[in-house]
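Missing here is one protein chain; the remaining ones are kept as they sit in the complex.
All chains are identified by letter, namely A, B, C, D and E, in their written order; residue positions are counted from 1 within each chain.
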Amino acid sequence: MTSASTTAVVRADGRTVDQLREITITRGWSKQAEGSALIEFGNTKVLCTASFTEGVPRWLKGQGTGWVTSEYAMLPRATNTRNGRESVKGKIGGRTHEISRLIGRSLRAVIDTKALGENTIVLDCDVLQADGGTRTASITGAYVALAEAIEWAKTKKLVKANATVLTDSVAAISVGIIDGTPMLDLPYEEDVRAETDMNVVVTGSGDFVEVQGTAEGVPFKRAELDALLDLALIGTKDLARIQRETLGL
Amino acid sequence: MTSASTTAVVRADGRTVDQLREITITRGWSKQAEGSALIEFGNTKVLCTASFTEGVPRWLKGQGTGWVTSEYAMLPRATNTRNGRESVKGKIGGRTHEISRLIGRSLRAVIDTKALGENTIVLDCDVLQADGGTRTASITGAYVALAEAIEWAKTKKLVKANATVLTDSVAAISVGIIDGTPMLDLPYEEDVRAETDMNVVVTGSGDFVEVQGTAEGVPFKRAELDALLDLALIGTKDLARIQRETLGL
Amino acid sequence: MTSASTTAVVRADGRTVDQLREITITRGWSKQAEGSALIEFGNTKVLCTASFTEGVPRWLKGQGTGWVTSEYAMLPRATNTRNGRESVKGKIGGRTHEISRLIGRSLRAVIDTKALGENTIVLDCDVLQADGGTRTASITGAYVALAEAIEWAKTKKLVKANATVLTDSVAAISVGIIDGTPMLDLPYEEDVRAETDMNVVVTGSGDFVEVQGTAEGVPFKRAELDALLDLALIGTKDLARIQRETLGL
Amino acid sequence: MTSASTTAVVRADGRTVDQLREITITRGWSKQAEGSALIEFGNTKVLCTASFTEGVPRWLKGQGTGWVTSEYAMLPRATNTRNGRESVKGKIGGRTHEISRLIGRSLRAVIDTKALGENTIVLDCDVLQADGGTRTASITGAYVALAEAIEWAKTKKLVKANATVLTDSVAAISVGIIDGTPMLDLPYEEDVRAETDMNVVVTGSGDFVEVQGTAEGVPFKRAELDALLDLALIGTKDLARIQRETLGL
Amino acid sequence: MTSASTTAVVRADGRTVDQLREITITRGWSKQAEGSALIEFGNTKVLCTASFTEGVPRWLKGQGTGWVTSEYAMLPRATNTRNGRESVKGKIGGRTHEISRLIGRSLRAVIDTKALGENTIVLDCDVLQADGGTRTASITGAYVALAEAIEWAKTKKLVKANATVLTDSVAAISVGIIDGTPMLDLPYEEDVRAETDMNVVVTGSGDFVEVQGTAEGVPFKRAELDALLDLALIGTKDLARIQRETLGL
Partner (left out) sequence: MTSASTTAVVRADGRTVDQLREITITRGWSKQAEGSALIEFGNTKVLCTASFTEGVPRWLKGQGTGWVTSEYAMLPRATNTRNGRESVKGKIGGRTHEISRLIGRSLRAVIDTKALGENTIVLDCDVLQADGGTRTASITGAYVALAEAIEWAKTKKLVKANATVLTDSVAAISVGIIDGTPMLDLPYEEDVRAETDMNVVVTGSGDFVEVQGTAEGVPFKRAELDALLDLALIGTKDLARIQRETLGL
């Protein structure tokens, strides 16, 4: 499927099927947070902040391990039509819950909580503008904010200078099949047309943290799954490089 | 990984790595619902009911298509220690939301909503006893309840007798890597020890509807992912057969 | 009113006016709970579990007394048409609250909380299928689950082996006046037709714990009240015997 | 039990066992509501208002019958120590639900909803000061507010002048057993000491609308139940007279 | 604007533009609260209670300072048409929140929290009948309840007898511009017609605690603001005198 013929497909925004949108990461965007990054995947813009506090929730106390968690949300007019605020509705929707949990799990996969010590880091990913891929941009940006916060904590001697708190980097990308062709990094207009939609979270070393594939219409074949994973690995490798450059590593 | 050496692994409950627990499906368990099944994956017991009502939610009216949705919940003492009720807490947790959405998507993948007509089916999956695999048992049992409800609707002439409402069957199973060995259908004690945990939803034809893999500790390799998918296809093929037998097809 | 003429009344299900529906109690239904019973009053099926935990709520600490409480709920499709989940609505309805409180009070009436010591027992009564009398089945079944949990606690030496934690047994039944005739143990179709509806909770010794009578249409006379209480004492005496047999006492 | 010896019992407030506290009903207390009454049972003060509106809830439309419902609440400092507001907690407690439902049922028992026509009356009972018996004072006062509102509706020609909307009057009183002695109309200090506590709702004709008896400690005997009902009939007869005088009937 | 010509304006209730409605304060209305006042501004009636408890919220502990807070609410039928209860809706509206906060701030402005010591006073202002000015009546009445509660605490030796807990008195009044004329103390019918509406909270010494002016239609001029403040100072001076007389100072 990623054969010569399909690479000739030209997408609405001029990209090839295995090409990321323009990725921009502005680290240190927030003057308030211990770590932060404004990440852009094309027109998708997510503000990621990492809030570091000493201590852990009560149920973790005295075990010498830290805690990393995440919350995801969208501004009401991040999207093409306005969505009511979840604070006004008085409850969090299923999609929000699901993505918040996904981000938290993804980042915890590269954290050594023993090395973090009894400290808590909350990663907030707030979508300022949405054009597809908000959850993958969130994970990718949250990693940068997290790395910044850990650096900050080492400077403040809240974490040992030589501790390897981050065991690897982590990034995520969406892939999908549109009109039978697997494609990388779907903007909204491609996302709604995708027959199969997959979000893949991959470490800097190229191992999987999460694979979430969903048939939107027709169930998908094993070969299609394989082609999508191939694309995802191309994309996340590129994102890992951009993260390293942003962090000056 | 599913090599000769690993098939020699004996699990706590005496199963081989590619063997399902004892599966029991009691269809028509409920005297009240249009379709129902009590499904058991070993000690996991889920009551699945399908509630058929004429008409669709307002936003779907006049389009000639039906609506299938799902809600999942656990009784407070389905588990080893009691969990507070979500009704008492006043909100639904992230895990509940996530599983309810997964079940709904999985069943919708085999429904032709045009053939269903402007009718609504709500699938309720209530876990009476939990021992791992509650979401996969729910999907597998909900399919039986759904098939029963559609049969009922044809008898009542609410759906055309010759309509192919169900385009395929659907079943789901969990797989995971425990001490480096991929295994099928994890009970709770294996689930908590799994390094990688995957839920796979597959049609009767063997195509994928959902693939959700999560690294609980160490990220996983592509080869591990492949081995897990192999096991999942073995398990869901078996479940599809049991579903057919239960429905007398 | 329970005169010769009325005993000749034949009910839709063939019972006499002073006859219980078929009562089945399956103790130990749950592998997870410290005590449990699946109780059936005809087509009404309620799963009762007793969760025993050491310690008491903060406001009771240090007083040497235990705590017994209860929560009642219905599965959404326990009834003839589906009811929305209270967890989804985000609040518990008045009827649920009322019945939960009734069950708790009824069981506490036969518990010596000093003998229980600083331990907590939560009784969960979940209606799997509803056909009238769900609250009375819940109380009757919860007693069996409670007795099992106390037996378990004695085995585990969490409660003294010779402590008389249960001072008596307790059971409950509904009675009502239909077309002017007092009847025992109303299924749903009789319940909706009843002019007066009463739930009576009685100890094994035949004393009253709760009497709740309600005129659904026309107010009722003292003589009618007396006739209903007579029937309730017949029914609860029978239930107390079945409870004893179930528990092997 | 209401023998010569027990009538000699002198209560803390100087009353005999079968004597009501001082009862005061101020009708027309509110300038805003269509009907209202401030009712006092000793130090218990409840403001009851009846809000009459044309039309009925959607599910009742076109059936030619009206709707009467009730809501009960306590001001936070009606009691000896302050209780948090249910509006601040974001949910209504079980006790509030239970009493609101009891008041509604009690008043509906004396309303001919056909004669009321497609109109709605909401009875609000707000406890300004609590000293036991707040639910029985609420029912007794709500009847007066209801009668006023119906009178108002007849004047406004919203209800036919000759319609018998109220088929009877209704009043309620608490009774209980303290130190083995049945007593009428319990203030708070007696209520907390009662072994058995009963609330009885009775029509002006002396028939029962509700009987709710609860063993607080020791289960109660049939003879005790009978003695309590005797007292309740004495008390509600007196209340019915006061209601008639208040309404000038 | 408060020129000779405008003082000739006669209002619907016969008052001059700078005249308060009839003000009545009944102190000690509640038998339960440590301090209380039923305050009436014409037909507006608010029950204010002050609940004194030893100790402070956790975040204030050990600092030697007290805490004063307030909650405001309306009975559902205080107004001309019935408003749904906030407890039933499950959330507090913006207006309620805003007024509760205003009352709390206003009273804290005249409290020396050091002199109060580690004690908490909650001021509940419940509107029994509403006819405009409920927030200003609440502040004015809450001051009397607060003064009573502090007197009570001194008697009980919970606060030092010679401590100056109250540094001044505080009262509030509404003013507004109707048909171009500034007027004092607006009842509901004037309030809805006002072009500009202002609530002013003033100490007994004549200094400002809060000034909240809102243009309802046309923005207002500085001269109009000045005229409104002049009126408010006249009204609050009168209220301060009535407060002193009520408290016997």
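To be clear about the criterion, a residue touches a chain if its C-beta (ideal position, glycine included) is under 8 Å from a C-beta of that chain, and two chains touch if they have at least 3 such contacts.
Note that the structure is a prediction, hence the values are computed from the model and not measured.
Student: Counting contacts across the entire complex, name the shown chains the missing chain touches.
Tutor: Touch partners of the hidden chain, whole complex considered, are A, E.
Student: Would you mind spotting which of E:19, E:100, E:119 or E:174 touches the chain that isn't drawn?
Tutor: From the options E:19, E:100, E:119 or E:174, the contact with the absent chain belongs to E:100.
Student: Among E:88, E:115 or E:211, which one is in touch with the chain left out?
Tutor: Spelled out, the listed residue whose C-beta touches the missing chain is E:211.
Student: Could you tell which one of A:20, A:47 or A:239 touches the chain left off the display?
Tutor: A:47
Student: Name, in rising order, the residues on chain A that touch the hidden chain in the full complex.
Tutor: The list for chain A reads 30-33, 36, 43, 47, 49, 51, 53, 71, 73, 75-82, 85-92, 96, 122, 124, 126, 128-131.
Student: Mind pulling the chain E residues that touch the left-out chain?
Tutor: Within chain E, the residues that touch the unshown chain are 91-95, 97-98, 100-101, 105, 109, 168, 198, 202-203, 205, 207-215, 218-222, 225, 229.
To be clear about the criterion, only the chains that are shown with their structure count from here on.
Student: Tell me which chains count as touching both chain B and chain D.
Tutor: C
Student: If you take the mean of the Cα atoms for each chain, which one ends up farthest from chain A?
Tutor: Comparing chain centres, D lies farthest from chain A.
Student: Give the rotation angle, in degrees and rounded to the nearest 5, that superposes the C-alpha atoms of chain C onto those of its identical copy chain D.
Tutor: Best-fit rotation on C-alpha atoms: 180 degrees.
Student: What positions in chain B touch 2 or more of the other chains?
Tutor: Chain B, residues with two or more chain partners: 90-92.
Student: Based on the touch definition given at the start, go ahead and assign the chain network to line, ring, star, complete or other.
Tutor: line
Student: Applying that definition of touch, give me each pair of chains that meets it.
Tutor: So the chains that touch one another pair up as A-B, B-C, C-D, D-E.
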